[in-house]
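This structure is in structure tokens; I'll ask about it shortly.
The chains shown are only part of the set, and none of them has been moved.
By letter and in written order, the chains are A and B; residue numbering begins at 1 in each of them.
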Amino acid sequence: MAGLRGELEALLDAVKRGEVAPAEALERLAELPYRDLGFAMVDVHRELRQGAPEAVLAEGKTPAQVAAIVGALLEGGAGSVLVTRAGEETRAAVRAAAPGAREDERARAVWVARSLPEPVGLVVLLSAGTSDGPVLHEARIRAELLGAGSAVHEDVGVAGIHRLAAVLPDLARADCVVVAAGMDAALASVVGGLAACPVIGVPTSVGYGSADGGRTALNAMLCSCAAGLAVVGIDDGFGAGTIAARIARAAGGAR
Amino acid sequence: MAGLRGELEALLDAVKRGEVAPAEALERLAELPYRDLGFAMVDVHRELRQGAPEAVLAEGKTPAQVAAIVGALLEGGAGSVLVTRAGEETRAAVRAAAPGAREDERARAVWVARSLPEPVGLVVLLSAGTSDGPVLHEARIRAELLGAGSAVHEDVGVAGIHRLAAVLPDLARADCVVVAAGMDAALASVVGGLAACPVIGVPTSVGYGSADGGRTALNAMLCSCAAGLAVVGIDDGFGAGTIAARIARAAGGAR
């Protein structure tokens, strides 16, 4: 998904410093190497991308395909590779192909971390209920691989105000907050009304009937009057972790 | 809408006391009189219905039709008649036909109250924002005509916890709470977590875009984890007032 980030940042920095003209930047992009696996085109440009986090969405791919892509990315020199929405079989295939891989069964994630950026900034991650855990931890793993610090509070709910009180100190020191919530997603509105930093909502497909597979949570978050709240797709912990890490690292002075 | 209520309650009370057999109750219902206006069949059974609240939904009817129905209901001896969703022209037609009629422009309501039940129980009505006012006041008027006491707090929001604090004393003494809220309707969840009595949510069509004409508020309320919350249709202040009055009157010992 994000294999070009390294080059882009380098190029855009060069554009910023006036060293490279915009048109030249576009041209250079067209000359970057990649590796063609037949069913996938994998970026493997080693030098520029050293340390850049790579990611693979396992859903819709066979375990063998995922393992091959991970292998190609590692050969290409990726600092880390994260595989999301990976069932047990896929996780096993990746672990077999990349012996140093670690996994989180609940988050359905498996990853290889060879060289990570120094953690900068703090992402605080909250879930409304225990069942939102898989999405929350996907976001956490992603944010950590991108070089952000993290703090997690699960099952915060809104029915119990005293449980919210326990997270106030962390809200006060957060550079970005991620809220994973399904159903009516009221936690996002409440936290959005308390946090002074940007809040990223992740609607989850937790719940039945009127929860409508996460659409209710999504729409409720989008309608929230809480200031400073933006939203990623349903169950998209990966996306939440990505933008949260960027926000937190920049606020922490990383960029 | 509710013209049979009086008879039904009388009959069901009789069934309760063992004075009337269930089958006989059904039979009697089939003999009740009504008045045929051509475009509407109006219940006008005077004796049984004395004091019962009648209601007319103006939308989809011409001002003349509404005025004629109101006239027939009053001739039939209705204790009160409430016309909802009535535009200015319709309200004028009703006022012309029934000189004692009162109206509430914001709630788009006009009504005649000849003999109301003694107020019993307390309905506390809250709105999330100023724009929810029309729906909230429709609920209030309906509840009052049905014989419930009322207390109103508008624009409570959820972003400002201290505004919620102001309503805590009323929540503590309420027999039923009505919450009118659009957008993410988070107020319903928060109040549902605070009130010890039943809470009736009225999703409103306030808001644009992702508010989706009130569907988001509706679904969010239906998904809420708050205990003791049930919901009526979008913008249906009338329905909320009806059930809230019933709940409050029964809790107040009226039944």
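Convention: a contact is a pair of C-beta atoms (placed from the backbone, for glycine too) under 8 Å apart; a residue touches a chain by one contact, two chains touch by 3 or more.
Everything numeric here is computed off the predicted structure, so don't read it as measured data.
Of 8 total copies in the complete assembly of this structure file, 2 are presented in place.
The rule we apply is simple: only the chains that are shown with their structure count from here on.
Each chain gets one centre point, the mean of its Cα atoms, and the points for subunit A and subunit B are 48 Å apart. Considering their complex, residues 157-161, 182-186, 189-190, 193, 207, 209-212, 215-217, 219-227 of subunit A touch subunit B.
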